[in-house]
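Coming up: subunit A.
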Amino acid sequence: MSIPFTTQIINLLASILLLIAFAMLSQRRILSLIKLFAWQGLALSASTFVVAYSTAQHHLYYSAALTLLLKVLILPWLLHRLIHKLNVKWDVETLINIPTTMLVGIVLVIFAFNLAAPISQLSESITRGLIGIALASVLLSLLMMITRRKAVPQVVGFLAMENGLFFAATSATHGMPLVVELGIALDVLVGTFIFGIFFFQLRETFDSLDITHMEKLKDD
Partner candidate 1 sequence: MTNNASQTLGILFQLCQSLLVVALAPLLTGWVNQCRAWLQNRSGAGLLQPYRTLRKLFHKDAVLAYNASPLFRITPYILFGCMWLAAAIIPIIAIDLPFSPAADVIALVGVFALARVFISLAAMDIGTAFGSLGARREMLVSFLAEPALLMVFFTSSLISHSTQLPHIVGTFAHHEFVLYPSLAFAGLAFVIVLLAENARIPVDNPSTHLELTMIHEAMILEYSARHLALVEWASNLKLLAYISIGIALFVPYGIAEVGNWGVLPLAIAALLVKLALAGAGLALLEALLAKMRIFRAPEFLGTAFLLAVLGLLIHFLLGA
Partner candidate 2 sequence: MIDLQLLALLLTPLLGGGLLAVFGSRRWAAELNSLMSGFTFLASVALTMRVVEQGPQVAFNEQFFIDPFNVFLVALTAFVAFTTSLFSRPYMRVEQHHGKLSTPMLHLYYSMYQLFTFTMLLALTTNNMGIIWVAMEAATLTTVLLVSLYRTPASLEAAWKYFILCGVGIALALFGTILLYFAAERVLGQGGTALLWTHLNQVKTDLEPTVLKLAFVFLLVGYGTKIGLVPLHSWLPDAHAEGPTPVSAVLSGLLLNIALCAVMRSKVLVDGSLGNHFAGNLMMGFGLLSVVVAALFLSRQKDIKRMFAYSSIEHMGLITFAFGMGGAVATFAGMLHMTVHSLVKSAIFFAVGHAVQKSGTQQMEHIRGMLQISPTVGWGLALGTFAILGMPPFGVFASEFLIITTAMHSYPWSTPILLAALGIAFAAIFGKIQPIVFGETTARRLPHPPALIPVFVHLLLALILGLYMPPYLAGWYRQAAALLG
């Protein structure tokens, strides 16, 4: 059978999402990291929109709009402002060098796909296999959080992870109940604000956002 056009688009967007995840993993500059994050959000909302259109679920339109608003506009803007305020425009230092990270990333993707394979067999809906991509991008973001040394990239990684999850929520399974999505969105928003507060507190206590300063609490 020929795959319907919408599905092709969704798959395309999904692969873009994954690609961006990789790009973030490899990105050294913090500003472009945030840009990438914004693009990822865009792809996300677009795919949500398409899913909404193809499955004619109205609440998905809301969540698409919500995503656009939150992930593409507000959060990147907030992060930009933070970075300007704290002027931390340095390059991102990684704990493990980029190529290794990429390799690990590839392995993760394979792992995720294999893991999701049986599940995608079950799904007869238009969006089979998206779970795998979502899982992959979640794991990649987690990897990125692990490998970054500064606070901001870690947060970006965290948000990217949210993106992956959101993608799973909307595209893979045609949208969670609206209440849930609203709640999730709210949490993400508040979370980002709190992150912001933290940045300032960290800044004023450690006068840098380098997390490696925060290794005092341990059992020795």
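For anyone wondering why these and not others, all candidates are chains of the complex that A comes from, given by their letters.
As a convention for this text, a residue touches a chain if its C-beta (ideal position, glycine included) is under 8 Å from a C-beta of that chain, and two chains touch if they have at least 3 such contacts; residues count from 1.
This is a predicted model, so every value here is computed, not measured.
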Touching chain, any copy counted, for subunit A within the complex - options 1 or 2: 2
Residues of subunit A that touch candidate 2 when the two form their complex: 57, 115, 118-119, 122-123, 131, 134-135, 138, 142, 145, 151, 154, 158, 161-162, 165, 168-169, 172-174, 176-180, 183-184, 186-187, 190-191, 194-195, 197-198, 201-202, 205-206, 211, 214-217, 219
